[in-house]
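The complex appears here without one of its protein chains, the remainder shown in place.
A and B label the chains in the order they appear, each numbered from 1.
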Amino acid sequence: MMKKVYARTTGIQDKVSGFCPGCMHGTVHKMIGEVAEELGIMDRLVRAEGVGCCGLGQNYVSYDTTISPHGRACAMATGMKRSNPDSIIYTYQGDGDLASIGLAETMHAANRNENITVIFINNGIYGMTGGQMAPTTLLGMKSTTTPEGRDPEKGQGYPMHMCEILNQLTGPYYLERTTCTDPAHVRKTKAAIKKAFQNQIDGKGFSMVEIVTSCPTNWGMTPLKAVDFINSDMLKEYPLGVFRDRSKEEKEAE
Amino acid sequence: MAKGKVEIRKESCKNCGYCVKYCPKNVLEIGMEVNSKGYLYVTAARPEDCIGCAQCGIMCPDAAIEVYRED
Partner (left out) sequence: MARIFMKGCEANAESAVRAGCRFFAGYPITPQNEIPEYFARRLPEVGGNFVQGESEVASVNMLYGSAQTGTRSMSSSSSTGISLYSEGISFMASARIPAVVVNVVRGGPGIGAIQPAQQDYLQATKASGNGGFRMIVLAPSTVQECVDMVYEAFDLAERDDNPVLILADGVLGTMMEPVELPEMKSDEEVAALKAKYYEKAIVGHPITDRKLGVPGSVGTGQEIRNIEAAAMYKTWDKDIRCEEYMTEDAEIILASYGISARISKAAVKDLRAEGIKAGLIRPITVSPFPYDVFKNLDFDRVKGILDVEMSIPAQMKWDVEYAVQDRLPIHECLRSGGQIMTKEKVMEEAHALVKEVL
């Protein structure tokens, strides 16, 4: 008898998402729903969503969602979690939302070790607004605002490594960077997301999963070519791994 | 007899090609028909080879594939 071993999660609605073909936003939305089912927190789940392609999730996910002004999701989630600790709150933000306009809110929520989960999609570009440079755009990478490729000599700065940056703070509990380039990495991303939510359930504090993804449309590549670009270029700039996991220190202390 | 089976929601497929690439048994192919959005949606060209490993389902950004396996 055939048993269903992989089902569509109830964490997304029965509709087609607004994401582009191959966009890994979709993959991450799916996994958040799967993790919520597995942890049994669907009815307590609250999404504080940023602005950008990440915002396309508002009519796609199936649980309570609010839309924070661009960059302010971590501040909004702080207010929500402080006043309603029973909710399981996660912010869902792109690189523009979290690392550019929302850098201060992200840093300080981490510094306060707010008991929230942050899902950070790093695709090296502004997607929704049509392909401008983001803080995570690679050197030499073309965008509509770095037409000849990002160049520090032109004052366009350098790629920003958010896990490493937040790791300088004493506050945050858990920081991991993953990607979704193949099934093995997708599984790792899901495990990281699950851990980040479990930390919140256990009241441990600020947990961020930075997920290196692609933007086929604005990178000007097919989805599969974009996956290759992640492997060949993005992951060189953004090494994967766990940058902070205070549960390890707690175990060693026991 | 196939050890696994996939069910594809053709309206959700956006022809990104992840499932085709990562299916270890080369079961899937981009089909010849388009869905209402105009995407050539994926089909199980060689369903008998499916082992129900669910790599396709895991990779699909749009949750367009559900997977069954012989237990």
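One rule holds for everything that comes next: a residue touches a chain if its C-beta (ideal position, glycine included) is under 8 Å from a C-beta of that chain, and two chains touch if they have at least 3 such contacts.
Note that the structure is predicted; figures quoted are calculated from it, not measured.
Visitor: In the complete complex, the chain left out here touches which of the visible ones?
Guide: Checking the complete complex, the chain left out touches A.
Visitor: Touch as defined at the start, partner being the missing chain; which of A:Cys20, A:Val35, A:Ala48 or A:Met208 qualifies?
Guide: Candidates A:Cys20, A:Val35, A:Ala48 or A:Met208; residue touching the omitted chain: A:Ala48.
Visitor: Out of A:Asn84, A:Thr129, A:Thr144 or A:Gln168, which is the one that touches the chain we can't see?
Guide: A:Asn84
Visitor: Hey, which of A:His25, A:Arg72 or A:Arg177 is the one touching the hidden chain?
Guide: In the full complex, the listed residue that touches the missing chain is A:Arg72.
Visitor: To test your reading of the contact rule: which positions on chain A touch the chain that is missing from view?
Guide: 10-11, 42-46, 48, 58-59, 62-69, 72, 75-84, 86-88, 104-105, 107-108, 112
Here, only the chains that are shown with their structure count from here on.
Visitor: With centres defined as the mean C-alpha position, give me the chain A-chain B separation in Å.
Guide: Each chain reduced to its C-alpha mean, chain A and chain B end up 26 Å apart.
Visitor: Going by the contact rule set out above, which residues of chain B touch chain A in the complex?
Guide: Going through chain B, the ones touching chain A are 4-5, 9, 11-12, 14-18, 21-22, 37, 39, 52, 54-55, 57-63, 65-71.
Visitor: If you look only at chain A, which of its residues touch chain B in the complex?
Guide: Those residues of chain A that touch chain B are 1-9, 12, 16-17, 19-27, 30, 182-183, 186-187, 216, 222-224, 227.
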